[in-house]
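There's a structure below that I have some questions on.
Of the protein chains in this complex, one is absent; all others appear in place.
After this line comes chain A, so read on.
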């Protein structure tokens, strides 16, 4: 900054030009410096450290009780091979895909529906509804899972109590067949608000003369929504879908909080739960590091593929 303000009139023009050039080259870097330092210290270094850990393992000799009986050795890709060969890991990945198939369409579908309803001319009490739909997003996942956990457990749930009064049979949602939906429900409940706001914001940015033109041509509200609004907000839909895919692969807080309540959730129900268990229950940070790297690469590949597939269609007009 100081370099810029010091470019006061000086007799030596050549010198000034050189100085200008240097400051023009250096200033952006100086401005980037804090960001780069933070990125290196808190992003790149931990990732690198994780990769280093993932290539190591502990070797113990004999009983492993003496002070020198434990050593860290280079393991090559052994941890990766073990992770990939572990049927628990495969099962947890598959589970997360099913979970994503439930969560993502429902969450984005509701978000889009609510956004369109709020944007529609005939809606009343939009300010209140907007806050009410958004509010669950402000509840931390652990808290919302506790809350839903109480609502799910048959003996403390008010829903089950009411159903029993009315003699309506209620399935146990924490049972093995429905537990996926129980977890998905918490994620949808918490996630709709955020996605709704993103889509709603881009709906508000559409100039209203388009609608007027449509109405003059005799389009109904539904037709306007279907033919004009949705195509225009497709980029926001894609962005929210991408965020949702990443969040799905990283689902952790909800099943971890619900796990003590039921026999249906294992310690490796999702890939991240397995990482957590290996690192902090089994004290094997090395194989946990390898699994983490695999998950990160998987997330990256999936996000990249998704963008690749939809990009042309979504952002085609901008190119």
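Please note the rule applied: contacts are C-beta pairs under 8 Å (C-beta built on N, C-alpha and C of every residue); 3 or more make two chains touch, one makes a residue touch a chain; residues count from 1.
Simple rule for what comes next: contacts and distances are computed from a predicted model.
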Record lookup, UniProt, unshown chain, options "Cytochrome c oxidase cbb3-type subunit 1", "Carbohydrate ABC transporter substrate-binding protein (CUT1 family)", "2Fe-2S ferredoxin-type domain-containing protein" or "Transketolase" -> protein name "Carbohydrate ABC transporter substrate-binding protein (CUT1 family)"
By the document's definition of touch, the residue of A:28, A:64 or A:109 touching the omitted chain is A:64
Out of A:51, A:93 or A:146, only one touches the absent chain, namely A:146
Considering the complete complex, of A:136, A:154 or A:235, the missing chain is touched by A:154
Across A:197, A:225, A:253 or A:295, the one contacting the chain not displayed is A:253
Chain A residues touching the chain left out here are 45-46, 49-50, 57-65, 67, 69-70, 72, 142, 146, 149-150, 153-156, 175-176, 253, 256-257, 259-268, 276-277, 279-283, 285
